[in-house]
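Note that one protein chain of the assembly has been removed; the remaining protein chains are unaltered in position.
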Amino acid sequence: MIYYITSIALILIGMYAVLVKKNLIKMIIGLSLVDGGLHLLFIAIGYVDNKTAPIFSKESLTAADMVDPIPQALVLTAIVIGLAVTAVALAIIIRLYDHHKTLNVNKIRELKW
Amino acid sequence: MELNFSPVHFIAVPLFAAFLLPLLGRVSQKLVTLVPGVVLLYLSVVAITLFPQAYDTPIVEIIAGWRPPFGITLVFGPLAAFLVTMITLIGFVVWLYSYRFIIREPLEKYYMLFMLLIAGSTGIILTGDIFNLFVFLEITAIAAYSLTAFLRDHNGAEAAFKYLLIGSFASAFVLLAIVILYANVGTLNMADIALRMGDVPDKIKLTIMILFIVGLGIEAELFPLNGWAPDAYSQAPSPIGAVFAGIVVKAAVYALMRVLFTLFDLPTSSHFLVVMGTITLLVAEMSAMRQQQIKRMLAFSSIGQMGLVLVAFGLGTKEGIAAALFLMFSHAVIKTMLFFSAGYLVFFSGHKNISDLEGMGREKPWTGFFFSLGALAIIGLPPFSGFWAKFYLLVSAANASHIFLIALILFSAIIEAVYYLRVVGRLYFKKFNDIEIRKTPFTGLLAMGILAIVTLVIGVYPDFIHELVLPAANELLDKAAYLQYAMIGQ
Partner (left out) sequence: MDQLLNIPAILAIAFAGSILVFITHSVFPKLRTAIILIFTILPAYLVWQLPADSGLVHFTLGGFDLSWGTNAYSRLFSLLIAGIGVLATIYSISFMKKRSRLGFFYLAFLTTISAMYGIVFSQDLLSLFFFWEIMTWASFLLVIYYSFEDQKAGIRYFVFSAIGAYSLLTAIVYLYSFTGDLSLAATFKVIPELDTTQITFITILFLLGFGVKSALMPVHVWAPDAYRSAPSPFTALFSGVLSKMGVFGMGLVLFKFMGGLEQGHIIREILAWLGGITALLATFYAIFQTDAKKLLAYSSIAQLGYITIGLAVGTPMSVMAAIFLALMHGIFKSMLFMGIGSVFLQTGSLDLNELTGLIRRMPLSFVTVLMGIITVAGVPPLGGFVGKWLLYESLITSEHYFLVAVTFISSTAAFLYLYRLIFSIFLGQEEKEFDHIKEVPWPMWVPMLILASLTMLTGLMPGLFFEPIAEAMKFLGFQQVNWEMSVLFNTWGNQIDLLAMSTSIFSVFLLGLAFITWKNYKTTRYVTTKDIHTSGEIPTENENLTYAVDFYRPFERAAAPVFKYKVTHFYESFAENAEHLFDLLRHVYTGNAQTYALYVVIFLVLLIVFSGWIFGIQI
């Protein structure tokens, strides 16, 4: 239960950062937080009390002793995706800073209407 | 020797080519520009070959031997066949245009990202697994963000940042929807989910649906989620603008419809789609009328047309969906041609504003001609394909007695006519002042020519496409049939 609350809190904090903070870097950090929260939520959903990691580490382990492996696999993929997006975002921010000399999202508004 | 074509090629080949291109770049730049063309030509051939088969019995390709519902499947039914063929053909034409258009930037990066876009879009359409859908959505998105910022000006970076920010929200919501979905049905295979949706409580179902609508709606340019679109379309290089308008957004709309039709029941969202689609259409067309820059105007026009497509899907009847697919096809062809010609107009004149393009029609007669043709076609005038698309839509709307809707659609058509014809008039207005007499590349003209011929041929003989979209529409509507063949593993 605690995991659900934490993950949702993370998501909300991340969204807050994106929606309210003016600094571009902070917005990207917010996005990462949202991603983190989502991943955590996903894993938490797959979690079964007192079961262990879905790896056949010992002969005697059966599927019944493991937590749900699917979320784990999916989250691995999602983490990579999040990484790629963050990397591209930061690259774009560098380009933006080069031209505008500011990281304030309100000042970067040449394309409008 | 029997050629063993399989739907996997649509994803695997461009993906492979994408990562091969930087290596080839070391060897020769020429190779880099040629390989994507070969790839797309090959994919077109595959698509056309598999076409009849897909219409007969859908091809379900199981990846890596894990049968559904555990493994990932690729479902190549009539709908997928139609859309994928459209994508490969448009992709080929875009390559033709890019061949001489993209000359300055490091070519490998451009073509690599282009291949990724193709792979991602076809992946979205082919996949039968919802998380796979998410992954391909992301692949497409990342390639798109990068390509938006491709031209090294600050406007491109700004547009890319907006796209990225909103797009990340899209992925977040889609992922959240998948998470909640998985928590309730325990499977990721779309057919399987459809089977088990009945057991999910209504409130949760609706939450998931709303999250999907918002998430996928961002990519599908629903209002008010489309703030990123005008910037991205206008700042990306023109061929990429064409790819966005003609391929990427179509894949996104497909994803949204697949979710709404197959995973959920249409009646819940049909009214919503019709209303939001109309609002999208009206706001976009009205905004387009006041644009100063030509590519931004085209961007808004695209958004408007997508609104129209959403309305058509929302009508929910077989004719309505067929009209939507016809519209998607027609729009892809015509909008691509418009972006191509606008790209040349902007490039050769050095100006982005419409008022500065005066007289370009006389300097560059063929480009001007193609733009004018595209303008007439997209308004929905006969004898071009756009006419039939709009007509089918209006007939479906009339059958559902939505007379007010018809009035609104035609009202927006009038607005469209005004701003497009204004540009056409300006092109032939005065003599163009600046001295710029470089010749238009032949490949570009060829690309536009192919598109013009297609739209004219379909306009005079729409049966080609009409016969193809009806079974495709059926596939979307007929949940039971889809489930039957997608679940062959069971």
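List of remarks:
Note that the chains are named A and B in the order they appear, and that numbering of residues resets to 1 at the start of each chain.
Keep this in mind: a residue touches a chain if its C-beta (ideal position, glycine included) is under 8 Å from a C-beta of that chain, and two chains touch if they have at least 3 such contacts.
Since we're looking at a predicted model, the values are computed, not measured.
Only one residue in the set B:V38, B:V418, B:I453 or B:A481 touches the chain that does not appear here, and it is B:V418.
Between the chain not shown and the residues B:F51, B:F347 or B:Y428, the one that touches is B:Y428. The missing chain, though absent from the display, is touched by one residue of B:G37, B:G71, B:G227 or B:P441; that residue is B:G227. Interface note: of B:N184, B:T207, B:T443 or B:N474, the residue touching the hidden chain in the full complex is B:T207. Mapped onto chain B, contacts with the missing chain fall at residues 161-162, 165-166, 169, 173, 202-203, 205-207, 209-211, 213-214, 218, 224-225, 227-228, 230-231, 268-269, 271-272, 283, 286-287, 289-291, 376, 381-383, 387-388, 391-392, 394-395, 397-399, 401, 403, 406-407, 410, 413-415, 417-418, 421-422, 424-426, 428-429, 461-463, 466. In the full complex, chain A makes contact with the omitted chain through residues 15, 18-19, 22, 27, 105-106, 108-113.
Note that only the chains that are shown with their structure count from here on.
The mean-CA centres of chain A and chain B are about 28 angstrom from one another, to the nearest whole unit. Put simply, chain A touches chain B in their complex at residues 11, 18, 24, 27, 31, 34-35, 38, 41-42, 45, 70-71, 74, 77-78, 81, 84-85, 88-89, 92-93, 95-96, 98-100, 108, 110-111, 113.
Within the complex, the chain B residues that touch chain A are 131, 135, 138, 141-142, 145-146, 149, 152-155, 157-162, 164-165, 168-169, 171-172, 175-176, 179, 182-183, 188, 230-231, 234-235, 287, 290.
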